[in-house]
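Handing you this structure, nothing more for now.
Only a portion of the chains appears, each positioned as in the full assembly.
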């Protein structure tokens, strides 16, 4: 993947301002909306059964996130997902905490079964639990990560028949045939809540303007990590509060030169 | 409207710390509460059917916002609104995303029909959809804005029999007879989620201390815009993350001199 194509994809987001419909958890709504706005996309959140499908139909992409799931929002996710599937709108899924409780694991598996998901993004434990592999999880954070992440991602892509993005120290993006490893990002991301959730929504924004979903995923993951690296350079001495704010600033400013300088993508 | 009366109205908010009851969406709760605290008001949020009316009765004003509406919160809005109406407590309404889905449009129209709303605030598309005028909307953002906003606001004020505040590049405040155009504010407000919602709650805070609701509305809109301009001066190079934080700082600091220098209000 050529670095200059990453910036072109970002520029499409900034120009088209795709409407990204998020049905997400109550912890990250504000940060997700502000992150999407900073990137140049247009966020909307509508989680009532009465309107979830209608909102999905007018969106460029749909992002589902089970971080604080309940039966009503799960119903809305299914309705919105079906509407998106009918219209060919990409659906991105974040199985937050799959494996932590049976309800999460079962709901994540149900969503994968009942909807056509284009891309699933999670940490290694979450993805493993969705596909029924054994993997330790601690709350909503990944546990041991000494398994082979790339192997897990490829297995998951084959079983789930979608693009799999596993984030961690390095990020793996695969459709089961082609696999990319992105080494951008910064450990401070783990000290701010919702940075995984926002990445899922950022992938959603990129799929709203780029039909090649592998291209969209790799561009989103790399650019997101670059913004984090740049934010960390300015705030690592200050702490996670300042990092969170500077990260939003940097998301709004990633330039072509930054991508050339920072992007670390291996096939 | 004399500029010195604006500061007096702000000073009343700071002195009386009016209790503003917000039934609002899950994206903006934190930002709204922090914005009201920065301004000097006292925010409270209670959205259960079991207590919405009780909380409204002890508040100085009630703010209703349908950004992430569902049947339960709509029931709570109606109950709280009826209680506020009985006690003569001002009710301010923000029809977020009216026009984006039938559920939003119908709920917004139902709230206007069943409650006595003192002030409605939205973008041009939202207000147009509440009164049944054709206007494009994209998610929860206004679409084309080449219609005549002032005409739309006056028509809406007559049809809805309340004060109408339409915000955009310039902000229009009208009761159908007297119309003000406020030219404060900054484009960075559109890069932070919930700045429209917070403005609605800030108008609510001002109505909690000022019985002349046109005075309250114009003061709130202008002072809010001034805080944004001052925040933008300090953060436009940094980005939307820093702007959001500095905006809260500036809301807590607007001074008499700032109003004299920045206020732009035309009748």
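As written, the chain order gives the labels A and B, with residue 1 at the start of each chain.
Rule of thumb we're sticking to: contacts are C-beta pairs under 8 Å (C-beta built on N, C-alpha and C of every residue); 3 or more make two chains touch, one makes a residue touch a chain.
Since the structure is predicted, the reported quantities are computational estimates derived from the model, not experimental observations.
**Q** Assuming the complex is a homo-oligomer with 2 chains given explicitly, what is its full copy count?
**A** 3
Operating definition for what follows: only the chains that are shown with their structure count from here on.
**Q** Compute the rotation angle for the C-alpha superposition of chain A onto chain B, expressed as a multiple of 5 degrees.
**A** 120
**Q** With centres defined as the mean C-alpha position, give me the chain A-chain B separation in Å.
**A** About 32 Å separates the centre of chain A from that of chain B.
**Q** Within their complex, state which residues of chain A touch chain B.
**A** Of all residues in chain A, those touching chain B are 19, 21, 26, 29-30, 33-34, 37-38, 42-51, 54-55, 58-59, 72, 244-250, 252-253.
**Q** Would you tell me which residues of chain B are touching chain A in their complex?
**A** 25-31, 67-71, 97, 100-104, 138-141, 190-194, 238-242, 244-245
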